[in-house]
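Note that this complex is displayed minus one protein chain, with the remaining chains in position.
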């Protein structure tokens, strides 16, 4: 049975990453994965976050904020509801966790990098786009810090990228768009590091419990896709 | 003395308006005036606003929400502070007032149009860009309503556009960018209708009180610029 | 055609300003313009505002808060809605801007003056009453600071007053009350300095675009009225 | 030992109640007890409160809101802190409870009366002034409802007034002002009905536990003072 | 006429206090009075509260927070409504006031004790249970401070306990449960010190004004009950 998008099961949508799209931010990237467009900016603050300073901790921090514009989706949402949206908070925490996992906080010094991921247009897979594009913005901000002699060495240990996958109509498929996501029996998000190892796995089968071998198969598919995204990241960062 | 932007006193920055930039919104326009980029979407709701329904009023409504992305400016602002920002609320009210002034609320029927103006990048004149681009998004949404037989006649009476101007270094200048705005002795915003008449004048001379003739001269300059913007609106709406 | 208030086009309502109406405040003024009653208090804080201190700036600050009591108007409003009222925020910003325009912030030293304008009863023109009465409260607070040797010189450069005017039934009229304001085709607020020059012009013709000469005529009318208010301010401050 | 106010132990401060001080409210009263000035308005809503309607209850409701203006006290308080002030909420509940205790909710019909008590200037005993003045405002609103044929009979059963008293320097004193209140060992508030019986007793001896006979003596003193206030209420309501 | 609970007028429900019920808190007590179960924890913070530090005051502080779990009562309440609940705020203030009345703030040093009273199950008299159990938790926290050499002497001067009483069906009854409380004509809460003297009296006769002698009789009944609770406190603290 054909996917609504007519793609093959393991086929991603076209991906582009445009850098330096914001004249003020130390790093920025507009990532487009099919109809999903996320503007990622990285802002450098030469201070520790308050909670680290209060606890007399060493090193820096990376934190992320994910939000939708009011009309990023089919139905307009009010700004008040967007600010307190539980789903957005959960995703913000996931993005921050993912990006921090590849940064040496001591090597970052007493600095904070804020990653803002604003979803301009949503069509499935926004959290994965935010992580993949947020990594590029963060990398550019770190490069800016090194060029401005705010950092001596690169605190980023390796690349990461994120992809979604799921079970739709009993078939394992990659990179679900909004329409496919809506009908999927199980959907999963993966944060993958350069070597193909996993930083985070989130897999939910509300309509359809799954077993170890199914999850394993999907992980293989995700690892292949993540490698391609990481290669693209490297190309735009050159 | 030269303007920091090297422009002539009555010279605007390059302006572009791109339409249909959002796959979900009934109308949308990305307006760029120099380094100021504002994404305007128009969302149609087939209901009156709550307050009109409660008061058993006839007709529809147009309302606007202006907001900055966290890193639209030189310094990152937190989302919490942006949501409750008094300046943004004042500007939202101004945009809504301006757009409503050319819409026949009875002819709009019991519908609401939400205009969201998100400042992707700010470099002076964001409220004027939002009004000028918001008008285009609103016009497209009205066209969509007519094509989908939600409206029998066009409730928009005429075009409007907005421009800023001010006194800088004792000289009257048009379309101030961020750097010029910062040092201006007086700055003003004008909402102008098609025939060159004024819908709104906001003029503040915190550093430099002004008189009737100065305001008159600036109004003349603004009217000329607004006419050019309205011509551009007409072109992109063709 | 007669105004609802039976006044002549350029006739203001009776104005009174009572000073020292609050035993705690460093300056206070109860201003009544017809049925509009605004209680203005000026509170001196011997500290810079937080944002100035954080940015290591010199000098002081003047800030204003405008609010209505729940039953200042025809319909009771809840306190929650009043605190977050966008119109009140816009007016608070306008009052602060107006008062700051005549104060030398360096001469004020590292002090903050809070102007609270509480509308006890509203009948049109509350923002203008707040600015005119707020100026008196601020002047008294500055006098208190000088008498208590907190200031060596008066940081207030000149008087300001504010008046409203508009177009009603195609006629230019001064100082609109609630009923007139409701039907006006265009309404405007002016902050005027001692010499007759303008600090701020806000003019909105939602129902009726206006041109340069109409605005000019109204400005002339406003300047005359402001001069009278400034004379009254001087009298009560003697 | 003399009271700071030089009053006799059982001497109240001068009391005045001015009615019809607000042109919009259905009932209003400005009560002054010494330096304590509270503006009380009563607003009639021809609807039950939401919670009564949701629970399909019969009858009406009386509710009260107590708040200070920012500079009602020695130190300015911000409006945000005032809105969420726990002390104000406690007092609002007490005022509402007291006023409801003498109103027949069935006889009030499906109407709500909002009592707003805004402390213009505070000098001790504000909650008692609010109850005593709030009763007058409520009575006027009920009279307005009867005159406008919104009520057939008066739902108010009897008058109430409130007074404070306490132990200061081991002496029982009546109607404490701010300075006395600050040093009191025990302070109490009493809501008293027409016949001298008590609706509410709140007595706190944080610095000085008290016994039954002391409380009894203070109750006697409060009953006498309340009778005088009720006589004054009757006079201004004639 | 029999009480709904079949108890005698002056009969309390069975009372138990279990200590050390929380592995993290410096002091804790689960108090059960019939169907009313309140978990009290005392948390020690080796800092003054912010407001004391800002005002350069000496000594420590005790503060209390009372809250219900969402389903502590017959109807579930949302957490948002619970956090801003005016009744809970009023009770929190009462608990804090009561506990502070027997603590020497200077002897407590620059420390703060937070008393959290969470109502696990409510069946009338929760505020009294919270004060009585909160005293035990506070005592244990103080003991912990002395054992850990954070305090040289015990700052607690004496025991306190709280009981409720009221008039039901014209009879004076002790310790009302939820059903009795609902129908009571008058209800009162008493905070009583070791010697039988009163720290706080709160008595409300919304349905039934009361006089001095009735209040006196109830106070006698409350004093007897409080003595029993204090004896139980001493036993569990041994």
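Labels A, B, C, D and E are assigned to the chains in the order they are written; within every chain, residues are numbered from 1.
The criterion applied here is as follows: contacts are C-beta pairs under 8 Å (C-beta built on N, C-alpha and C of every residue); 3 or more make two chains touch, one makes a residue touch a chain.
If you're wondering where the values come from, they're calculated on a predicted model, not measured in any experiment.
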| message | Given the contact rule set out at the top, which of the displayed chains would the hidden chain touch in the full complex? | response | A, E
| query | Touching the left-out chain: which of E:90, E:123 or E:175? | reply | E:123
| note | Out of E:12, E:72, E:129 or E:167, only one touches the absent chain, namely E:72
| task | Can you list, in ascending order, the chain A residues touching the missing chain? | result | 86-87, 89-90, 92-93, 97, 100-101, 188, 193, 195-207, 209-212, 215-216, 219-220
| query | Of the residues in chain E, which ones touch the absent chain? | reply | 22-25, 28, 35, 39, 41, 43, 45, 65, 67, 69-74, 76, 79-80, 83, 114, 116, 118, 120-121, 123
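In this text, only the chains that are shown with their structure count from here on.
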| task | Would you mind naming the chains that touch chain B and likewise touch chain C? | result | none
| message | Farthest chain from chain D, going by mean C-alpha coordinates, please. | response | A
| request: State, to the nearest whole Å, the distance from the C-alpha centre of chain D to the C-alpha centre of chain E. | output: 27
| message | Using mean CA coordinates as chain centres, what's the gap between chain A and chain C in Å? | response | 50
| field | Distance from chain D to chain A - Cα centre to Cα centre, in angstrom | value | 58
| query | With chains as vertices joined when they touch, what's the shape: line, ring, star, complete or other? | reply | line
| request: Check the chains against each other and report every pair that touches. | output: A-B, B-C, C-D, D-E
